[in-house]
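The other protein chains are all here in position, but one chain of the complex has been omitted.
Up next is chain A:
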Amino acid sequence: MQVNLIREIHTKEKEPINVVKYNSTGNYLLCAGNDRIIRLLNSKSGAYIREYMAHSYEIMDLDIVADSTRFASCGGDRFVHVWDVSTGKVIRKFGSHLARVNTVRYNEDSSILASGSFDSKVRLWDCRSNSSGPVQVLNEAKDSVSTIDIIEDKIIAGSTDGNLRTYDIRNGKIFTDSFTHPITSIWTSKSGAFALVSVLHTSNHLLDLETGDILKSYSGKQNTNYRLRSCLDCMERFVISGSEDGKILLWDMEAGEQLSSIPTPNKSIVSDIVSHPSSDHFAATTTHGDVLVYQYDKT
C-alpha cells in the first residue's frame, strides 16, 4: 500500500483547521477552522482561490450544495451561514441554536439544511422559504450532537452521548444505536446501507444501518480528546482516519486489518480527512493549519 503526499498547503496563522470538504466534482477544496476564515482551493494545484470571512468564532463544519454554487458553514457563533460561492456573500443566516454548532448537512435536494449543536438539538432549516425558525427540532439527544448525515429520506445524527439516531422520515421511526463511547463522526456509504462511525476510543466501527449490527471494527487509532473524523475512500475499499499520535491510518474495509500508518509532516493531529469523490486521493487537515493531499495506491 503506497500513500504519497502530493500537495501541502500551509496557512499563515497555523490555527487548527477543523473541516475540509471536496465539492461534488472534486476539483475544489473548501477548508475552515479556528482562524474563522473559509478558504477555497484548487484541489489539483493547491492554488488559493479565495477566502470567505464573516464568522466571528471558530468554524466547525462545512457542507457544499450539489451544484457547488452555495455552501453552508457553522461554528462557535451559534449561527449557520449560507454563502454564495461566486460573490462570497452570506445569503442566509440561521440561528436559534443555544450553543456552538458542530455540524451542518444538506439533504440531496439542498432544500433542507440540518444543523447539530452542542446544545444537543438538531435543527432542520428550510432553504426554500424565508422563515427564520427551524422546520423541526429533534430533541432526542442527551448530549452534544457531533455529526449529522442525510441519505435519501433518513437523517442520521450522532451524539457524544454515544447514541446514533437514524430518523426515518418515510416510516416515522427513530432507530437508536447505543455505542459505549461518544460518537465524533459518521460517514455513510454511497448505498446508504452501512456507515463508518468514529468514536472517542481506539477504534472506528462499521455499522449496518438496516439491522444495527456492527459489521467490522478498525482499531489502532488514538483518540480520547479531539473530534477526529474518518472516511471511506471513493471505491469503499479502505477506511482512512487520523489519530492523536500524529499519524494517518488506513485499514482494509472488508478485512479490518491495518494496512498503513503514515506520520504527518510535523506529527500534528489530523482533525479531518475526506476522500475525493471519484479518484484515489484524500485530503487531510491538521491542527497545525496545514492541508495535505495524499494519493494512495493499492498495488
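Annotations
Definition applied: contacts are C-beta pairs under 8 Å (C-beta built on N, C-alpha and C of every residue); 3 or more make two chains touch, one makes a residue touch a chain; residues count from 1.
The criterion applied here is as follows: contacts and distances are computed from a predicted model.
Selecting from "RNA-binding protein", "Queuine tRNA-ribosyltransferase accessory subunit 2", "Autophagy protein 5" or "Ubiquitin carboxyl-terminal hydrolase", the unshown chain of this assembly corresponds to "RNA-binding protein" (UniProt protein name).
Of the options A:K216, A:K247 or A:H288, the residue whose C-beta touches the omitted chain is A:K216. Which of A:Q136, A:S189, A:S261 or A:Q295 touches the hidden chain is settled by the complete complex: it is A:Q136. Note that of A:R36, A:H205 or A:K247, the residue touching the chain absent from this view is A:H205. Across the entire complex, the residue among A:S73, A:N107 or A:S271 in touch with the chain not shown is A:N107.
Seen from chain A, the chain kept out of the figure touches residues 107, 109, 111-112, 124, 126, 128, 135-136, 142-143, 153, 161-162, 167-182, 200-203, 205, 211-214, 216-217, 219, 256.
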